[in-house]
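Heads up, the thing below is written out as structure tokens.
Here the complex is missing a single protein chain, while all its other protein chains stay put.
First chain written, first letter: the chains are A and B, and each begins at residue 1.
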Amino acid sequence: MIPAMDSGARPAVIDARGLVKVFRTARRATGLLGTIRSLVVPEMVAKTAVDGVSFSAGHGELLALLGPNGAGKSTTIKMLTGIITPTAGEAVVAGVVPYRQRERNARNVGAVFGQRTQLWWDLPARDSFRILRDIYGVSPADHDARLREFDGLLELSSFWDTRVRHLSLGQRVRCDLAAALLHDPPVVFLDEPTIGMDVVVKEQVRILLRHQVEQRGRTVLLTTHDMTEVERLAERVVLINHGRIVMDGTLPEIRARFGSAWRVHATIDMRSVAAGLEPCPPGLVLTDRNGATAVFGPDMANPDGVAGLRGTAALTPHQALKLIIDRYEVTGIRVEESDLDQVMRSAYTEGMTSVPVNGGW
Amino acid sequence: MREKWRAFAAAWKLALRIAGLSFRAELEYRANFVTNVIFGIAWQSATIVFATVILSSFPGMGGWSSHQVLLIVGMRTLSHGLYALIFDRNYLLEMLVQDGRLETFLLRPMRVYRQIQLAVFPTSAIGDLLVGVSIFTWAVSVSGLHWTPARIAYLASGVIGGMLMEAAMATTLASLLLRYPATMAWNAWIEDLAGTFGNYPLNIFPSPITSALTFVLPLAFIAYFPAAVLTRHTGGLNVPAAVAVAAPLICLGAYVGTRLLWNARLRRYTGVTG
Partner (left out) sequence: MSGLTAARGWRTARITPLSDLLSPGRITGRAIRLAVQVFLVVFLWRALYANVDIKAGLTEVMAVTYAVLAVLMVDTRAFARFGARDTVIQHMQSGTIVYWFLRPLAPQHYYFWRGVGEQAYGIAWAGAGCVACAVAGVLGPPASAGAAAAFGGTFLVGQSLLYYLALLTDLMCFWAIRNNSVVAILAFTQNLLSGAYAALWYFPEWFRFVSQLLPFQYTIGIPLSFYVGRIPVADFPAQLAAAAGWVAALAILSRVLWYKAVKLLAAQGG
């Protein structure tokens, strides 16, 4: 079995190859006769949740898995954590096939599933940590050292003696994060971990994750709907829709491909443009004018500019900046990036057309 | 006066309509509905066993014949079934207070108490009621009493009174629950007590206990006193016969009193601190 290589040409830590998952559910019949029939010979309906997903992630990489609800993100994660067995395809995580060697895999993996806690409701969080320490077989010295580290980053000591039942959502998720990392797993799966939390706690979690990825070299796979989180944390983004990968690349690449709503606000010395601002540099169009401030946007009708080949995406804001500064006497300039939500929406609705920009099978 | 009567009738019509809608909503999930009803029946298993198996094997207790004890059981179980259907919502109130949803109730033009009663249709209460009706019917038929209209009226008022007394106890707890969420633990316990002790003639217990169950936790008024009146056991009671006879009225008074207590406490409701 040849291990896949990641972008840095090292063996990939998470390696998904052609994962397919088809769920067979019994169709619910109506009426008395139908109900009896469905009890004896149920009519099965096949639903394809994941239809050939392939990607890989390496050591010290934080990958964001994005997609609308029902796109197949959770199912993919469940296959990678070994909870579900794929219908076809294969997954290898830290050298182990998760659904075949569950216990070996458990030692390599830490997971936090959104609002579901793995802590014991009636015990203080610290007791939950101790139970997990026993279950994972962590030495007391290591355990204490790690807890100290997490306390420093997440301020756990102020509430880890309170019973989990009485913790707020933010406090509980922080404890769940610590619990997932207690056994020092090389791979971490986070399924919407910061949903419903306030801004301060979200920032703490982000700092922790960055620390884990950069200093400890963990591989983190994160699903989220929070675009700020994606922007701040993810180097790489994998978009899934309808069970397939729509795009796999870095954030700038995705923006370049789908982002067409950026604007450059330039304050221009009007004395230098006697003939007026038109014509715009190629690939740009003047969308608004406010005295001395001109707003430029990409020319979607005619995206070919100096920068691109025929048929590619529009200019990036940075290319536009250069063109504008070259062309006009600019006294002030501001870039307004495409709203990431809008980028994602374009990406989701793009649907089946997918040419992976990076890697993939 | 006419206006008041019309408003009263309209409020009741609305209440019945809401209850009907909730009932139909519950009915949609047939399997769930049936299991909830069976659950209500199963919850009464200890009572059912006592009434059917134990009582019939023994000649009686505390000077009461088995059939007479059965009357207590029947009356109490029926009262409880009615209580469960109409009043038993303290568990819901706890959630409403914790989630802060009670505040929306305060903003609606309907009595909060009634809104809580109507908030859910308690399917398991149907099971309670089935058990109650069955045992009650059986008890009445084997009681050997001559059922004059007066007796029947008194029997009915005894059952209604029992329901109101249980409701009074629950309402007291609910009033406390508004302020002290820890009260919920006591709620289950008191319902337990009522179910365990309420089925028996209280004179089988030592007198301190009988007094406690008459004056502290007024279980005696639920079924014991009215049944004692009907079976002419008023001699051996720890209260004058007149009090026993007036039990249904006392229950009504208790209910009204606790409703007033609830109103007072609701006015001072401050809600859950963020």
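Here is the rule we go by: contacts are C-beta pairs under 8 Å (C-beta built on N, C-alpha and C of every residue); 3 or more make two chains touch, one makes a residue touch a chain.
Note that the structure is a prediction, hence the values are computed from the model and not measured.
Visitor: Have a look at A:Ala88, A:Ile131, A:Ala145 or A:Ala292 and name the one touching the chain we're not showing.
Guide: Counting the whole complex, the residue in contact with the absent chain is A:Ile131.
Visitor: Hey, which of B:Asn90, B:Ser124, B:Thr214 or B:Thr231 is the one touching the hidden chain?
Guide: In the full complex, the listed residue that touches the missing chain is B:Ser124.
Visitor: With the full complex in mind, choose from B:Tyr154, B:Tyr200, B:Phe221 or B:Tyr255 the residue touching the hidden chain.
Guide: B:Tyr200
Visitor: In the complete assembly, which of A:Tyr99, A:Phe296 or A:Tyr348 touches the absent chain?
Guide: In the full complex, the listed residue that touches the missing chain is A:Tyr99.
Visitor: Just one of B:Met1, B:Val53, B:Ala150 or B:Ala242 touches the chain that is missing; which is it?
Guide: Looking across B:Met1, B:Val53, B:Ala150 or B:Ala242, the contact with the absent chain belongs to B:Val53.
Visitor: From the listed residues A:Arg17, A:His59 or A:Arg107, report the one that touches the chain absent from this view.
Guide: Going through A:Arg17, A:His59 or A:Arg107 one by one, A:Arg107 is the residue touching the chain not shown.
Visitor: For chain A, enumerate the residues touching the unshown chain of the complex.
Guide: Per the touch rule, chain A residues meeting the hidden chain are 23, 75, 78, 81-85, 99, 102-104, 106-107, 109, 111, 113, 116-118, 120-124, 127, 130-132, 134-137, 163.
Visitor: Which parts of chain B face the unshown chain closely enough to count as touching?
Guide: So the residues of chain B touching the missing chain come out as 31-32, 35-36, 38-39, 42-43, 45-46, 49-50, 53-54, 57-62, 124, 182, 185, 189, 192-193, 196-197, 200, 204-206, 209.
Here is the rule we use: only the chains that are shown with their structure count from here on.
Visitor: Taking each chain's centre as its mean C-alpha position, how far apart are chain A and chain B in Å?
Guide: Spacing between the chain centres: roughly 55 Å.
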